[in-house]
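Here the complex is missing one protein chain, while the rest keep their positions.
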Amino acid sequence: MKFNLLKHTGTYTYLIILSIFVLFPLVFSFSQSLMTNQEVNRWPPPIIPPSPILTNYETVLSQPDLKLVLWLRNSLFAAAAYTTAVLLICAPAAYAFARLKFPGNNILFGLLLLTVMLPSQVTLIPNFLLMRDLKFLDTFHALIWPGAANVFAVFLLRQFFMQIPQELEEAAILDGASYFGRFRHVILPLSTNALTAMGIFVFLGHYNDLLWPFITTSSLEMRTLPVGLQILNSSYAGQYRPLVLAGAVFATVPIIIVYIIFQRRIIKGVVMTGMGGR
Amino acid sequence: MRKRSSLAGFALFLLTVVMVFALSIASTGAQDATPIPEPTAIVSDLGTGSMKISFWNGLTGSDGVTLNDMLAQFVTENPDISVTTEIIPWNTLYTKLQTAFVAGTPPDVFMLHASEIPQFASYGVLKDVSGWYDTNGGWFPWDDISPTTQAGMIFDGVTYGIPLDNHGRGLFINEGAFEKAGVDPNVAPPTTFEGWVELFQQLTLDVNGNNAASPDFDKENVAQWGFAVGEWPRVNFLAALAQHGGSMISEDGTTVTVNSEAGVAALQNFIDLVYTYNVSPPEAGFDTWQGFAAGAVAVLPSGTWFRNFAAEQTDIEWAAWPQFQFGPGQGTWFGAHTWMLPVGLEGEKLDAVQTLIQWVSDNQVAWAASGQVPARLSAQAALDPENYPSNIILGETFGAYGVQDIQHVAVQEMYAALDPELSAALNNQKTAEQALNDAAARMQQVLDRNR
Partner (left out) sequence: MEKTDAIVTSASATKQNRQPFQMRLRTREAIAAYIFLAPFIIFFSIFVVRAVLSAVNISFYDWQILRPSRPYVGFANYQELFNDYVWWIAVRNTIIFTAMTVTGTTIIALTAAVAVTQNIPGAGFFRVLLYMPTLLSVGVVGLTWVWMLSTQFGIINYGLSFLGIRPVNWLGDENLVLPALSLTTIWWGFGFPMLIFIAGLQGIPEHLYEAAKIDGANGRQLFFHITLPLLRPSILFVTVTGVISHFQVFGQPFIMTSGGPGRGSFTVIFYLYDIAWRAFRMGYGSAVAVALAIIMGIFTLIQFRIVGRRVDY
């Protein structure tokens, strides 16, 4: 196709406006993390740091009690473990819903769909009490298991498995493959993109969760990064905004890197899981 | 298409890497910039002793730094004890403490305000510390704290706390702003609402330098405000309420009286300052501390804890004044940071906690460095007027006419009903009367439910 810049002026203008809308707050906050508190409180607001400093980053990272690195590790570990649990538990279930006939299929799936519209707050209190009784409070268990039966994941993976041509499985059946064999050797290899996309969304959602880890973890060693950041934020935002922003940048960069590494698979996966509705 | 997007992705990735790299390289060259104040350590492990004490408090400001310094000294004098302090913002701390009690994992000692004793005592989670006072053969001299402070330690006849300090409200004035408005910063503070209005009008300047009393005053373009109603409206209101002779609940604790004539008059004072006299920005959307730091507020009602921010975080020449007086009487809010223990604490750990609290109590003069006022009268008398003028000025007012929060098991819930109504009135969404009636109705429900 011949490229015609003029024809696309409108598109580019729109994209550039959107990009400014998206980028400006990010750049502004990043730039403030390089300022002193006095510089931040100026009118007109400085956008470029008058004399960039890294003291905020040093302070935030060198404070032995601010354990940002430990919290990052907690967050990454909990989110990774949670993602693994979700995929291990939900992918087989989605396969059963998509491909196998069994009594109760429709009722069970209907029940699942009903719970999609349940606010997570409904289960918050009972699950908190359960965590207490299981002595799971303030452990990784509390961050991993309660959300592991992820209905959303089952729903989307089912959509995806349903589109895999039946013939591929039939070939495997002729070769004498068991149900597990078909799942393991036919379905899963065809689903890496969909599973990756699913995994990334599950991972991101968990990484950024605030309320549940806030309620269930109490010791410093168990805190996740968003919780630690929130405490840092409510302690200092009024007094040392740049310091908090330095912490925020620290918390955000790893997740941006993860996204950039996987971004192509994410789009492919979204297309393939039929989240677009087909 | 696919190639392009992967290229773009890679470019972005490279950009991030470069950014991170640039950061780490530049860090070597930027050491000489303006120093950033030492933030309060959120958690500190102090000492190496085998008797480990965990201690939670909400002293997120410079007062937390002071306390940690004191505890560091304590562990060097008591090498067999080590202390892990965890500092959590107050609102978060209430939630966290309750979840910790539910989970059965409370800290060995924690610090709350005296006004929260009834709530936690009614749950049965606080330890009776009556035996630590000299009236029961203990070490803490009961007569060395003011009667109001004493009353705050007791719930249902039992003493549950050891007070650390009195922290409360007063005014912080920007001397430069006074001079800019042509007002002598050494002027005697007014004693009537009219007098304060007049002062605030002189101190409120528009961009052309006209003050709020002038007919040319441009109220849409104010450069310097005389006053600011926005910082913690509830305690400002409580002060004015006391000044007008009102109270939050009746003496027998059964009826909410916040919407009395005195209450309406008190709240109306603040509304008038914003909307009639244009001497204060509205409550919402104005950051009072940063506003003061930027020189946009001449008289800021704040707390003893503001001292260190004013001294270290601003270039402002400031001084402390006693609380404003809008009603016929005087009154200012204060609270008491109080040591409390979980009910199950026994044995050697209890002894260690007692040693710790006793040591800090005996060294309360050092606590003045936090900006707060020591609870013990003997420590207040020993303060150095050179270094701690604001502590002394404000500390005297707490003893003379200070009022504390109501003592009630559901004080948090009552305030959760009151705060939004005060905010609504101060942002011109409701009249003072309407707001307080609405607040009173909800607060009364809370009272009745907890009868």
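For clarity, chains are labelled A and B in written order, and residue numbers in each chain start from 1.
The rule we apply is simple: a residue touches a chain if its C-beta (ideal position, glycine included) is under 8 Å from a C-beta of that chain, and two chains touch if they have at least 3 such contacts.
Predicted model, so just to flag it, every value in this text is computed and none were measured.
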Check: Considering the whole complex, which of A:Ser19, A:Ser51 or A:Thr192 touches the chain not shown?
Finding: A:Ser19
Checklist line | Options A:Leu72, A:Leu137 or A:Leu245, residue touching the unrepresented chain | finding: A:Leu245
Item checked: Per the touch definition above, residue among A:Leu143, A:Ile164 or A:Ile260 touching the missing chain -> A:Ile260
Next item on the list: Touching the hidden chain in the full complex, which residues of subunit A are there? Just list them.
Entry: 1, 3, 8, 11-12, 14-15, 18-19, 21-26, 28-29, 32, 40-45, 47, 88-90, 92-93, 95-97, 100-103, 105, 108, 112, 114-127, 129-130, 145-149, 151, 154, 178-181, 183-184, 201, 204, 207-208, 210-211, 215, 225-226, 229-230, 233, 237, 241, 244-245, 248, 251-252, 255-256, 259-260, 263, 266-267, 270-271, 274-278
Item checked: Interface residues of subunit B (partner: the chain not displayed) -> 1, 4-9, 11-12, 94-95, 98, 101-102, 122-125, 220-221, 282-287, 290-291, 294, 296, 410, 412-413, 416, 420-421, 423-424, 426-427, 429-430, 442
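Just so it is clear, only the chains that are shown with their structure count from here on.
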Checklist line | Whole-Å gap between the CA centroids of subunit A and subunit B | finding: 37
Checklist line | Touching residues on subunit A, where the partner in the complex is subunit B | finding: 36-38, 41-43, 51-59, 63-67, 128, 132, 137-138, 215, 218, 220, 231-232, 234-236, 238-240, 242-243, 253, 256-257, 260-261, 263-264, 267
Notebook entry, point to check: Which of the residues in subunit B end up touching subunit A in this complex?
Noted result: 2, 5-6, 9, 12-13, 16, 20, 23, 26-27, 30-31, 33-44, 60-61, 86-89, 91-92, 95-96, 99-100, 102-105, 287, 289-290, 293-294, 309, 313, 315
